[in-house]
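For reference, the structure I am asking about is given below.
A single protein chain has been removed from this complex, and every other one stays in its place.
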Amino acid sequence: MARRTPERWRKLRVKTGFSIYYVIFLLFIYGPMFAMFVLSFQGQRGGTSFPMRGFSLYWWNKLLEPSTVGDMQGAMGRSIILALMVMVLTALFSTMLAMAFRKSFLFSNVLFYTILTGLMVPGVLLSLGMAILLRQLGLAPAWYTSGLAVHVIWALPFGYLVMMAVFNRFDSRLEEAARDMGADEWTVFKEVTFPLITPGVVAAGLFGFTLSYDEFARTTLLAGAQNTLPLDINASMTQRIRPTLFALGTASTLFSLLMISIFLGIYTILYRRSR
Amino acid sequence: MSKVSELYHTGLIGGQPAPDDLAIQAKISHTEEGFATVWLITPAAIWLILFLVVPLVSIVIFSFWENSPQGLSPAFSLEFYGEYFYTKGFFDPDADRFLLPSVFIRTLGSTVYFTLVTMLLCLIVGYPIAYFLAMQVQAFKWQLALFLLCMVPFWTSYLIRAVAWLPMLGRRGLINQALLGLGIVDEPVSFLFYSEFGYTMALVQIYVVLGIGPMFFSLAKIDKDILEAATDMGATPFQIFREIIGPMSLPGVAIGMIFIFVMIMGEFATAVVVYGGKTSTAGTVILNYYGIANYPFAAVNALMLMLAMVIGIVVILRVVDIRKEL
Partner (left out) sequence: MTAKNGNKKSTGALLKISRRKFMGTAAGIAAAGGITGFPNIVQAADPIRSIGLGVSIINEIQGKAAKDLGFPVRGQALGYGALFGKTLNQNDQYEVSECYFDMFDVMVPSKVFQPIDTTRIRDWDKVSNLTKTGKLTPGSQIGQGDAPFHKLWVDENGAPTKGPSRYISAVPGWHNADSLGYNPKETKRSIDSWAELFSSDFKGRVALLNVPQIGAMDAAMGVEALGLIKFGDKGDMTRKEIDVLVDFLTKKKKEGHFRAFWETFGQSVNLMVSGEVVLQSMWSPAVTAVNAEGVPCIYASPKEGMRGWHGALAISAKASGKQLDQAYEYVNWWLDGWAGAFVARQGYYMSTTANTKKSLPADEWDFWYEGKPAAKELPDPFGTPLVAKGAVRDGGSYEQRFKNIAVWNSIMSENDYLVKRWTEFLTA
């Protein structure tokens, strides 16, 4: 007992230290977001840098109006839909691939490096190569077809490697035990494997969503007649940049935080119920 | 419950990884179990062939084409490869460029150097965060929440965040205002932005989270009972780290480093926004030639960049074979 108490103190100190570091780290990675947040309340005559010229909700109201260049709301909708599709496909493909890689198979090395190649090909050239192929086939590019195709190529290696980390030293004896008890492959996957790898699948999907939502270079020639959000924002930079952009950024940050809180709430409720 | 976790981690007490040959044997013996490999890989493989391999082949073919005022013409020309490597006067001791590699090789070299420095910084900054999330935070719910909190900046378009760098770090930016307000400096400091310092900080800030994810996952799988047991047996925190935590998290570190390595190698936008375009990266070179429709040379540059990336990844995987440790 006597040994325990200083030990607990030490642990508490370590934990506090790490917590402080975490907060500093958050401040660091949120960096420019603070300027963005403040400037989204810029006065009507101000711009996207300091000094502030008054204080208003003018730019927040502008968010709801149609934009002058492009179609911000529509582009955002398309980007979110695209990101969701990429999220699902990335999670699915990376789980399947990582499961396959638990066994050795022919050309597994080739497949491994091919997946990683998606990470390495410079985006503008992949976009160009695809665009030229589509032309030869006489197919029209669109964000939900050709755009989706290359976004998955981009996100897949991330999801796949995350799943590799998850299956790394994964104990297959649990699965074996289930098999020995007569469970078929689906049941084993559903009841044993999947619950164990859920965090990884979620993470792979999140990677997919995030990477797709933010992707610009790969979409330049493959979005077709309608812009995704990054393309739209890029186009708006050929004009004066208005603080509407910051209102949009702040809004999406707040929205993300809200979604995380809702997610936490749901998780807590479900967790309690399952107890 | 305790039984399961015991099963789950047998062989790890003492920090010895399971012998490789044993793992391989286990692998072989299980080949008939689980879903059929063919079905698991076919959908993704088809997708990869159609949308990656085929365009990639066309990029390779492009790199041999000729570029004339009339546009591209199919050919087998090594002209652009020559252009990439050769500098006038390279072998001529009297030339002022004697043994000076071409600007493209130098740019690639400086990109690699810069990437390595930033990777190291990301590791130093990010590992403790992954450790904190995995080891210090108990509930999975909070682990996930705190991790997601790190992801939130990424859900604001990069292009928007890029505009916000200036009002944050610039002469009239928030930081300078704070420094002036606190009386730490008398006039705005300019080294924060459009500088190598600002550029490095920005890269770490943008990419560190990519490394944290995988590191967090491999750390989270370490059973805390083992650490407890090791402590009880009198192991010092350093010993525990060296014997158990370090080796166990290595695959995660390797994967995280691959992400960061590849992202920064291909980076082009941050150099413009945060460094004020005062440097060239391999990525900006590709973009410059792509921009003037010299696709063959852009392709050559891209292939060389990819080659450098492959070498980097192979080296990382040599150190930690993430596939062997499955």
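Each chain carries a letter (A and B) given by its place in the written order, and its residues are counted from 1.
One rule holds for everything that comes next: a contact is a pair of C-beta atoms (placed from the backbone, for glycine too) under 8 Å apart; a residue touches a chain by one contact, two chains touch by 3 or more.
On a predicted model such as this, the values are computed, not experimentally measured, just so you know.
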{"item": "Residue, one of B:172, B:224 or B:242, that touches the chain absent here", "value": "B:172"}
{"item": "Selected residue (touches chain absent from view) among B:54, B:120, B:178 or B:293", "value": "B:293"}
{"item": "Full-complex contact with the absent chain, from A:26, A:63, A:81 or A:132", "value": "A:132"}
{"item": "For chain A, residues in touch with the removed chain", "value": "45-51, 53, 66-71, 124, 128, 131-132, 135-141, 220-221, 224-227, 231-232, 234-241"}
{"item": "Chain B residues touching the omitted chain (full complex)", "value": "69-73, 103-104, 106-107, 110, 163, 166-167, 170-173, 190, 193-194, 272-273, 276-280, 284-285, 287-295, 297"}
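The rule is short, and it goes like this: only the chains that are shown with their structure count from here on.
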{"item": "Between chain B and chain A, distance of the C-alpha-averaged centres to the nearest whole Å", "value": "16"}
{"item": "Touching residues on chain A, where the partner in the complex is chain B", "value": "14-15, 18-19, 21-22, 25-26, 28-36, 38-39, 48-51, 93, 96-97, 99-105, 111-126, 128-130, 132-133, 149-150, 152-153, 156, 158, 161-162, 164-176, 179, 185, 189, 199-200, 202-203, 206-207, 210, 213-214, 216, 229-230, 233-234, 237, 241, 245-246, 248-249, 252-253, 256-257, 260, 263-264, 267-268, 271"}
{"item": "Complex interface listing, chain B residues touching chain A", "value": "4, 7-9, 18, 24, 26-28, 30-31, 33-35, 37, 40-41, 43-45, 47-48, 50-56, 58-59, 62, 125, 128-129, 131-132, 136, 140-141, 144-146, 148-161, 163-170, 172-174, 177, 205, 208-210, 213-214, 217-218, 220-221, 251-252, 255, 258-259, 262, 266, 283, 286-287, 290, 295, 298-299, 302, 305-306, 309-310, 313, 322-323, 325-326"}
